[in-house]
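Up next, chain A:
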Amino acid sequence: MIQAPAWLQILSRSAAALFGGYALSYAASACLARLLPLSPADAVIVATLPAFVFYTGAILWAFASRDAVRAWAPLALAAPLALLGFWPQALGWLA
Partner candidate 1 sequence: MMMWVTGGVLFAYVGMLGLCQGLERHYKQVWQRPCPRALRVGLRGAGWLALLVSLLLCAQAWGWAMGPVAWLGAMSLSGMLLVMLLPYWPRLAVGLAAVVPVWGMVQLFG
Partner candidate 2 sequence: MKNTFTQSMAWLHTWAGLIFGWLLFAIFVTGTLAVFDKELDHWMQPEVPATEVSQADAARRAVAYLQAHEPQAGNWGISLPTERSPGLRVSTGDRRHGGGVQLDPRTGEAIEVRDSVGGNFFFRFHFTLDLPRNWGIFVVGALALVMLAALVTGIVIHKKIFKEFFTFRPNKGQRSWLDFHNASAVLLLPFHLMITYTGLVIFMLIYIPAGVDALFEGDSRAYFNAQGNARLEQPRQLARQPGQLVDVAPLLAQAEARLGPLGGLNIRNPNTAGARIEIRPELGNRIALAKGQAMVFDGVSGELLSDVPQWRAAPLTQRVMVGLHFAQFGGYPMRWLYFICGLVSCVMIASGLVLFCVKRGRKYGNGTAQASARRWYRVAEVCNVGFISGLLLACVALLWASRVLPVELAQRESWEVRTFFGVWVLALLHAGVRPARRAWVEQLLLVAVLCIGLGALGGVGDAMRVGVVLSALVMGVLLGLVAWRVGKAVPAPIRAKAGRNVEAGA
């Protein structure tokens, strides 16, 4: 397999950290807010407080992962989480 030049790998990982990380944090917060057995206002707060732990984790993952493609895994993980978080809205689109 042809290795991408170093600068492209770094760019990919940085983009994965920034955007993949945001996607994961956003989706995780939405998912938590939906699932937590609290009043909506409280759930929003409790779901958002840990968001930056996820984001930091995604940033570290982006640079620790074996290659620059795997660095985007958090973005992939964000999709099912977002679905869980937004399932009423998703059902609304489908209907």
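Here is the rule we use: a residue touches a chain if its C-beta (ideal position, glycine included) is under 8 Å from a C-beta of that chain, and two chains touch if they have at least 3 such contacts; residues count from 1.
Keep in mind how these were chosen: all candidates are chains of the complex that A comes from, given by their letters.
Not measured: the values here are computed from a predicted model.
Q: In the complex, what candidate makes contact with chain A, out of 1 or 2?
A: Candidate 2 is the one in contact with chain A.
Q: Within the complex, which stretch of chain A touches candidate 2?
A: 6, 9-10, 13, 25-30, 32-34, 38-49, 51-52, 55-56, 59-60, 63-64, 68, 85-86, 89
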